[in-house]
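A single protein chain has been removed from this complex, and every other one stays in its place.
Take a look at chain A:
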Amino acid sequence: MTITGTYIKYYKVCFRKLWLFHHKIEMEHNSELVAEGSFIGEKSYPQRAERYREMLIDGSKIDFYDPYNKVVHEIKKSDKLEHSHVAQVQFYLYLLWKNGVKGATGLIEYPKLRQTQTVTLAEEDISQVENWVSEIERIVESEQCPGRIAKSRCRSCSYFEFCYAEEE
């Protein structure tokens, strides 16, 4: 099983979302969101192409990796800083570390917020990431779909209607 950054992100957000995503129960593409995402990528950093490289590492794709400074860049269109984004980048750093790249760091950029967030992978974080990976495997391989989380946090999730359409 290949665990990607998206698995890590969903694991941090909601186990059910992770499980559904793994089983390819995905909601129709919301073309608006996709378009917005690529717009931010293209227009906000016009000069990045020369310095950064796209990297495929253990089946995970890192979109912007700067091999000279050993920095993983991640751009998020979100309008708030998310815990799950940090975990995702830590996972990339972990993959790099496992493949012999020591001391890499991460930088999450939030163009909408005009903010950045630095991410590092300390010694003790490594075993934590390994824990996430085995937890993820356990969750997605389970026959049972995990339960819902608190509704207030579901409102903006693409599965909201899937999870909450009910009869009285």
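Some points to look at:
Throughout what follows, a residue touches a chain if its C-beta (ideal position, glycine included) is under 8 Å from a C-beta of that chain, and two chains touch if they have at least 3 such contacts; residues count from 1.
Just so it is clear, contacts and distances are computed from a predicted model.
Candidate names were "ABC transporter substrate-binding protein", "CRISPR-associated endonuclease Cas1", "RnfABCDGE type electron transport complex subunit D" or "2-iminoacetate synthase ThiH", and the UniProt protein name of the unshown chain is "CRISPR-associated endonuclease Cas1". By the touch criterion stated above, the residues of chain A touching the omitted chain are 23-26, 28, 31, 143-145, 160-162, 164-168.
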